[in-house]
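Of the protein chains in this complex, all but one are displayed in their positions.
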Amino acid sequence: MPELNLVQAVNQALHQAMEEDRRVLVLGEDVGLNGGVFRATEGLQQKFGAERVVDTPLAEIGIIGSSIGLAINGFRPVCEIQFDGFLPSGMDQILCHMGRMRNRTRGRHTVPMVLRCPHGGLIHAPEHHSESPEAYVCHTPGIKVVCPSTPADAKGLLIAAVRDPDPVVFFEPKLLYRAAKGEVPQEPYETPIGKARQARVGSDVTLISWGAMAHTCLKAADMLDKEGVSAEVLDLRTLTPLDLDAILASVQKTGRALIAHEAPNMGSWAAEVSALISERALLSLKAPVRRVGSWDIRMPLFRLEKHYIPDAERVLRAAREILAF
Amino acid sequence: MPELNLVQAVNQALHQAMEEDRRVLVLGEDVGLNGGVFRATEGLQQKFGAERVVDTPLAEIGIIGSSIGLAINGFRPVCEIQFDGFLPSGMDQILCHMGRMRNRTRGRHTVPMVLRCPHGGLIHAPEHHSESPEAYVCHTPGIKVVCPSTPADAKGLLIAAVRDPDPVVFFEPKLLYRAAKGEVPQEPYETPIGKARQARVGSDVTLISWGAMAHTCLKAADMLDKEGVSAEVLDLRTLTPLDLDAILASVQKTGRALIAHEAPNMGSWAAEVSALISERALLSLKAPVRRVGSWDIRMPLFRLEKHYIPDAERVLRAAREILAF
Amino acid sequence: MPITSADRSRTERIEILSPEGVRDFSIPVDLPADQLLSLYRKMVEIRLFDERSVKLQRQGRLGTYPMILGQEASQIVPASCLKPKDWLVPTYRGQGAYYARGMRLRYSLLYWAGDDRGVKFPDENNDLIFAIPVGSHLTQAAGLAWGEKLKGQGGVAMAYLGDGTSSKGDFHEALTFCAAMKLPAVYIVENNHWAISVPREKQSAGKTLAQKAWGYGAFGVQVDGNDVFAIYKAVSEAVTRAREGHGPSVVECETYRLSHHTTADDAGRYRGSAEVEAWRGKDPIARLKIYLERENLWDADKEARLQKDAAAALEMEIQAYEAFPPPNPLDMFSENYAAAPWHLIEERAELQKILETKTGEENLPVLPPAEGRFP
Partner (left out) sequence: MPITSADRSRTERIEILSPEGVRDFSIPVDLPADQLLSLYRKMVEIRLFDERSVKLQRQGRLGTYPMILGQEASQIVPASCLKPKDWLVPTYRGQGAYYARGMRLRYSLLYWAGDDRGVKFPDENNDLIFAIPVGSHLTQAAGLAWGEKLKGQGGVAMAYLGDGTSSKGDFHEALTFCAAMKLPAVYIVENNHWAISVPREKQSAGKTLAQKAWGYGAFGVQVDGNDVFAIYKAVSEAVTRAREGHGPSVVECETYRLSHHTTADDAGRYRGSAEVEAWRGKDPIARLKIYLERENLWDADKEARLQKDAAAALEMEIQAYEAFPPPNPLDMFSENYAAAPWHLIEERAELQKILETKTGEENLPVLPPAEGRFP
């Protein structure tokens, strides 16, 4: 199998999705000739033309709102919001409309669209380019939220998202765009939305995460291994709907759960996962669930970001605490 | 002491805040001559003039963004977003700027503003008029979030919010505007931001909530009383910063915690509270923490809202479950 | 030349049928008598519905209701310029627009009674549910128009908005998209002079709202919004321009909200009666009636029959509305996703259990007094 990095896998998924369904459109800022600022849409306009791969005006309400309209009108728009920090300027369409249209119209109008958005930090980007806004979207009914951590999952989940009859917000960990490499099957395939991935089998503690932080957890698991601790690593991949069965099964086995993520900790999606575990597996817990997130302050400019976003050491420290509980 | 309902208490707080500080301005849609659609700003324009009480154009980015600018420029704007469902159209300013300016400018520019917004449902309002968007704001660093449940607290907390050197989002439970009545001291006073209120003393279970749901919990507590269960009711009043000491003290006493709120349950602020309790008071728990929120779907039109937002019976059922655990 | 004119513009205002019912024939409007009469009938019928709805609300038989009194022309005429497969996206003050498209009034009532089953448009139509957050439908309409352009069959998308809503950034981004991509969209600005209590002047220092179009390179025109002929001319021309690939238009219909913002509002708090009275004299229905009578297209008998038939038909719709069985609370769990995820299956089951313990209290909900409750 060919080896691709994550952005190449995204790019291949988009090529194949556009090939297999003429209704699929790609729109956003700089997605055309420039191929996207991360090259995720590279070659699409050359191949599918400027009618199907569209550089829009610089307007996020317009990008998301018109995508909703296109989806209602029978198309399969895949829009790109260039950075996580710019999602809020189109937030109204996400919170008030994207996930509601099907229910409001009793199923007559649906919104089969994908909103792609880079996610997370640690690439020394300017301010507002390293955010992790998943909690805002996950709290909003009617939307599915995906955040892969491997090239193979990125491709399979993106193809599944484009084929999905409902809106999917697809977060792409920008740190992994080039850093994450792996074998990716050439032909189109789906990775099921709503299923977590057991990234590492273990028995003493379950490290739960998504996106770039899944790799941080794997690194921490190796460190724990040296300390004689067997850590299981769960890569959620889909944030809503959550794969609760996989989470509970693992925690019932290990008795200890740690959730690592990049967003400010309070009110994060990790809080939901932590709450669900304690609410539903209380008697299996040998120690309190532990969350390791970014500090509850604005992300500093990049020179300090490595002290803001949890690294393997911080995950390790927290794991040690609950192991010693 | 005079008896006021909650909207009268808010109105009195605004009158007194404008009296004591010339820098205080009130702006928003219909806040002037009309006195606000709920009459919260009644009489302000007549008393303080159209320069300090301003009917703005219909534009939420403009309302919140210009309030941030006014605050930076030495004023104390109190802006109103007419309904919870319209907060998302100004969300960019809240998520990206309101709470960040102090940190980004190393304290040189601060944003001492209050954003008032009606909150919650059950008044048979049209669509998008009955939302509970607190989780979106609580997850955002640099902002304080308040949601009172009594007239006395509404007045004291609003005065405290206007005097606060940092941005405060002030949610006003619209169901209580007229329904909640109580004695309110005439003179200006502060109710401390960040402190919960023990609304009812009990020993078997702690019912935690905020806003209108605090009254639902009190009602459920009475029902539990008839069943011989002594329920403590905690009215958080402030959502961030959270009064964790009060929460843990109560749960350590009762060993059982239930959080009731109006927002869709997943990713809600109740998830944060639930997670914190289990993470920090695990050994005191006699039963899993239980959350009682609205269903994780769009709020239906008002005819079904009473089946969507938890009522005392739903709180009661959930309390029974954890008591029987 | 050092100081040159980079671009110039002129925003026209069209008036054809005067408040006194005098038509200016120097401006050709291709509106055959039968069509004109059907517009008149719909305007009369929807006014009757409007009056009746307010009564129903006062009687606690309906929820908060937004009146269209005085805006019958700007409501009925634009939507009537569309084909069923064109897209229509009205506002919450859109009963007239939907009615012009053939929506049954029982559903409008059901919707404003807080029942989601009221969202029911004729199957052959492309009607979209309006958005309560004002302006948030405008970029969606741009997307609908975009889709029509891609389909290439001459379809058009029309969205309504109010004078206040033209201040929202959504308007800017929608028009920017439509003009930059030459999308077949028509935006009807119903300038009824008020956004709840905020007068038109406070929304924009621009002399007209139509002139905003120029900034986007779109076409803009202002018309007397109580003048069926002026509206019909401007909107049908805008629709044709859109169909033929010449891009979007903004048609500002200057009309007036004769009633309160909604049944929950008290306009007496913020505006004087003189202004209202002046506008009563410009009533869109009255002036058209005078014209039709002068042209011998209408008379007292016809009017009496129309009033009688309309009242009877409306009664039937009201009965049909009130005859709807109570909604099943479990229905709210359907149509959230194509396939319900585990947590919704769980929650639905929980609600079912709860409902089983409850006893039939499912009649029309007791509605709260509207006073100042919500706009």
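So that you can tell them apart, the chains are marked A, B and C in the order they are listed, and the count of residues begins at 1 in each.
The criterion applied here is as follows: a residue touches a chain if its C-beta (ideal position, glycine included) is under 8 Å from a C-beta of that chain, and two chains touch if they have at least 3 such contacts.
Keep in mind the model is a prediction, meaning the values are calculated, not measured.
**Student:** In the intact complex, which of the presented chains make contact with the chain not displayed?
**Tutor:** Every shown chain touched by the left-out chain: A, B, C.
**Student:** Quick one: say which of C:Arg104, C:Lys202 or C:Lys302 touches the chain that got left out.
**Tutor:** The one listed residue touching the chain not shown is C:Lys202.
**Student:** Return the single residue from B:Ile72, B:Ala249, B:Leu282 or B:Leu323 that touches the missing chain.
**Tutor:** The missing chain is touched by B:Ile72.
**Student:** Can you say which of A:Gly49, A:Pro126 or A:Pro192 touches the chain missing from this structure?
**Tutor:** In the full complex, the listed residue that touches the missing chain is A:Pro126.
**Student:** Among the options C:Ala180, C:Ala286, C:Leu306 or C:Leu330, which residue touches the chain absent from this view?
**Tutor:** Within the whole complex, the residue contacting the unshown chain is C:Ala180.
**Student:** Going by the touch rule given at the top, which residues of chain A touch the chain that is not shown?
**Tutor:** Considering the whole complex, chain A reaches the absent chain at 29-30, 32-35, 37-39, 55-62, 82-83, 85-86, 88-89, 123-129, 174, 266, 295-298, 300-305, 307-308, 313-314, 317.
**Student:** Pick out the residues on chain B that sit against the missing chain.
**Tutor:** These residues touch the chain not displayed: 25, 51, 54, 56-57, 59, 61-62, 64-75, 77, 92-93, 96-97, 101-110, 141-142, 144, 164-166, 194, 240-242, 244-245.
**Student:** What does the interface between chain C and the hidden chain look like in terms of residue numbers?
**Tutor:** 2-16, 24, 26-27, 167-173, 176, 179-180, 182, 201-208, 210-218, 222, 247
Operating definition for what follows: only the chains that are shown with their structure count from here on.
**Student:** Where centres are the averaged C-alpha coordinates, which chain has the largest centre distance to chain C?
**Tutor:** A
**Student:** Relative to the centroid of every protein C-alpha atom displayed, which chain's own C-alpha centroid is closest?
**Tutor:** Looking at where each chain's C-alpha mean falls, the closest to the middle is B.
**Student:** Taking each chain's centre as its mean C-alpha position, how far apart are chain A and chain B in Å?
**Tutor:** 30
**Student:** State, to the nearest whole Å, the distance from the C-alpha centre of chain A to the C-alpha centre of chain C.
**Tutor:** 40
**Student:** Cα centroid separation between chain B and chain C, in whole Å?
**Tutor:** So the centroids are 35 Å from each other.
**Student:** Quick one: which residues in chain B touch 2 or more of the other chains?
**Tutor:** Answer for chain B, listing residues that touch two or more other chains: 85, 88-89, 127-128, 266, 296-298.
**Student:** Could you check chain C for residues that touch two or more other chains and list them?
**Tutor:** 116, 133, 136, 169-170, 332, 336, 343, in rising order.
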